[in-house]
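Heads up, one of the protein chains got dropped from this complex, but the rest are sitting where they should.
Chain IDs A and B follow the sequence of writing; residue 1 opens each chain.
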Amino acid sequence: MKKFFMLSNEEIKRSFKLYLSILTMLVIVELTSVVYQVLHYQSKLEDLMKKERLTEMEAVDQLNGPLTFGDATNYFKYMIAIGIMFTILYAFQIWYRDWYGESKYIYRLLMLPGKRITILLSKLTTVLVFVCGFMGIQWITILLSRRLYEWLLPEHLQATSKIIGESAALNMLYTFNVIDTFVILALALFVITMVFLFVLTERSYQKGKALLTITKDVALLIVPFIALRYLFDLTSILIPNQQVFVYLSFILIYFIYISWKCVRLLNHKVSI
Amino acid sequence: MLEVRGLRKSYGRKKNVLNDVSFTVPLNQLTCLIGLNGEGKSTILKAIMGLVPVDAGTIKVDGKTIHDSIAFVPDLSTMPGYMSVGEAIAYMRDYYPDWNQQVAEELMGFFKLMATDRIANLSKGNKAKVNLLIGFAMNRPYLLLDEPLAGIDLFTKEQIAWIFSSHYMEGKGILMTTHEIAEVEHLIDRVIFLQNGTIIQEDDSEEMRELYGKSVQDRMREVYQT
Partner (left out) sequence: MRRYKEMIIVGSIAGVTLLSYFGYAASIKGSDYEVESIRKENAEALKKVNIEIENGDIKPTQYNIQLDGQIHSESQNYITGLFNSYAADFPADFYRFLSKEDVFTSEMGSRTYGIEVKASQLNYHSYDRSTQKQFKKTLSHRLTVPDREMADIRVFHQDGMNVYVQRDDHGTKEKSTVLLLNLAKGKVEPLQSEQLKTNQERHYVAVNDYGIVYREIAYDAEGVEKDSAYYLDNGKGIKRIKALDAYAAEGNFNAAENSQSLIAYGASDSEKSKSIKWSTYDFKTNQVKQHKVEGQHAYRFNGSYTMIAQGKLYHIANINDSDFQVTVVDTKNESISYQGIIKDKNAKKNRLVQDVTVSE
């Protein structure tokens, strides 16, 4: 356990400044975007009122109504996409930096006493903690943005809406149901483990064989899924709820398989 | 006794890197693994440490697990560059219960390393010293050294060579790979010649000198030129 915490802290330490910088940047960009959207809307309103000699209400009508919070946070989905992309890239980089960094830290890691699974778990934990941080900070940014939106925009120009507005991306991430948050984190865990498997496979085999093995592992996910789908459509052997249960079980089994494979590669196949 | 038996490794069907390599490394002796570039010397050391998977072979150390008994000093820096020397030592102390802090501090003084020196900013020679310091302070009975004298200045070589004849070597079995035979000729107890992934000769160095009437370096020239 101590080794796990020490390794996790080491991993976090190595990306600490980068992570905080990215978080800060995302918050600043998002809050700035809200200010921009509000001011831009008000400016369009004023322009319309001047040029076409309309009353404020008429101008609001022409602009398809008051500015919704969803409109004000329209750029958030791009920031979320960037966050996701960063996380996936980081999942690759957290391994490759140990092989290709200025020092070969992977030597030190693989020679540490204790089980090598601790290395895997510490890296996984690091990425997941970063994901949790992203989600948490994004939530705080939504709250701050809401305050900003309500403060900058006169009340009659606001469209009342739920706290997270109408953005599809935000509504998918923040359903206010704790189970959904764990579902999202489980999905993140799955994706990160897949990335880890790709890296460890590439580090364990020659290029050609590595590519073949990765292709085989991806096919092991996709082909049975399609086959099951085809089987269910063709035979209707199971009712919808049973089908969902089978799909979920398959994903769970596959996740266990890729996790086991990561550990196996790390213990027996990975080469420096 | 560190015993390596039947080590085999290949990359694909074509390239056999190690062919049934077997040898021993006794305690209180310095064993030198000699071969030209690409013969598989580093691969053997990495295979012993589990850094490279092998196709076949066994490694035994007096009945104990490998990590408890062997320290490996590779030929490149293995601590993150952002760490200072002090932090690297603290890192190792945290992970290794047998860590000998006194040896670490003594060697830090001997090598004139400052605890605040950042590893990324050290010269190649000083990085080699840090590696060696870590290797000895780990306090393991067996020490594997991969090219400890490669690419460093004469003064640093002399410092490192002094370590091999000091009290730090007491009770240790050393396996070393090096091209700098002349620097350590007088310290070598056992010699293993490796060619094309196969052991072609394994002898006590003194017996070899008597048998062939040559230094180990000259014998090496003879072996690899024929």
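As a convention for this text, a residue touches a chain if its C-beta (ideal position, glycine included) is under 8 Å from a C-beta of that chain, and two chains touch if they have at least 3 such contacts.
All of these numbers come straight from a predicted model, not from anything done at the bench.
The chain not shown here is in contact, across the full complex, with A.
The residue from A:Met1, A:Met57, A:Val178 or A:Ile222 that touches the chain not shown here is A:Val178.
In the full complex, chain A makes contact with the omitted chain through residues 5-6, 8-9, 12-13, 16, 19, 23, 129-130, 132-133, 135-137, 139-140, 162-164, 174-181, 183, 233, 235-241, 244, 248.
Rule of thumb we're sticking to: only the chains that are shown with their structure count from here on.
Measuring from the averaged C-alpha position of chain A to that of chain B gives a distance of 45 Å. Across the complex, chain A is touched by residues 11-12, 46, 49-53, 67-68, 72, 74, 76-82, 91, 94-96, 119-120 of chain B. On chain A, the positions that touch chain B within their shared complex are 3, 6, 10, 14, 101-105, 107-108, 110-113, 204, 206, 268-272.
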